[in-house]
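As you look at this complex, bear in mind that one protein chain is not there, while each of the others sits in place.
Here is chain A:
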Amino acid sequence: MTGIGAAFKLEPKYPEVPYEEKARLFAEIKADARYDDYLYGCYECGICVAACPSARYYDFSPRRIAQAAAREDVELIFEQIQEDIWDCSQCFSCLRCPRGNNPGGIITIMREVAVNNGLDSAREALKGYTRIIYKIMSTGTQVSPDMLQADAFPDWGPTVAATSENLELWRRALPPDTHHTTKTGWQISTKTLVELYLIWHKTGALDLISELDEGLHSLLEEVMEDLLEEEGYEL
């Protein structure tokens, strides 16, 4: 293992791949239309690290992300795409960068590449997350009231159990008409859901789920195709 971060890392938890494969992944990152907007070089001043919440709790540094990208350090970038990127909080406090870099944005692109290529890091980081992806892609809202279950949020205290026990009644007691739902955040029309499903299909967003979780992809595909067929769409 080479690169400036090697001394700080234990043995890698991911399989080694040929340099050419690492270079291919970096080329995919650089090819993203946003990349040039997100990287202007690095002063190595550390302002981004000082502002970064993840840097306080993890072996993580937005400065190293910008440095590695600026130096085109393919080995280190591969290490980061397998480990570091999932520590980022995506708060974009690193936009304090005096050079105008956006390390959080670079990480967004790196994560997309990790997901698109079905990398181990993406599968590992998103373990336990698939129900969230299912919820957002199939219903159009990410969190729903019925997700508030005491066994899922034991650290949030007794309010969660009280909410769960009274959920249907408390939702009926909400004055906005759109808020009486329990399985979605608010009421969404069928036509709107159809349009969302078309977006997932036409932009390839649904296809990339297959790289991450084939079972989830099949489930989503079935749900979406059923509704689209009902509404007269042929894919």
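The rule is short, and it goes like this: a contact is a pair of C-beta atoms (placed from the backbone, for glycine too) under 8 Å apart; a residue touches a chain by one contact, two chains touch by 3 or more; residues count from 1.
Keep this in mind: contacts and distances are computed from a predicted model.
Colleague: Given that one chain of this complex has been left out, which of "Glutamyl-tRNA(Gln) amidotransferase subunit A", "Heme/copper-type cytochrome/quinol oxidase, subunit 3", "Heterodisulfide reductase-related iron-sulfur binding cluster" or "ABC transporter permease" is its protein name according to UniProt?
Modeller: UniProt lists the chain left out of the view as "Heterodisulfide reductase-related iron-sulfur binding cluster".
Colleague: Out of A:68, A:106 or A:148, which residue would touch the omitted chain in the full complex?
Modeller: Result: among the candidates, A:148 touches the missing chain.
Colleague: Just the residue numbers, please: which parts of chain A touch the chain that's not shown?
Modeller: Output for chain A: 32-34, 37, 51, 53-54, 56-58, 86, 89-93, 95-96, 98-100, 108, 111-112, 114-115, 122, 125-129, 132-133, 136, 140-145, 147-148, 153, 155-157, 159-160, 162-163, 169-180, 185-189, 191-193, 195-196, 198-200, 202-205, 208-209, 212.
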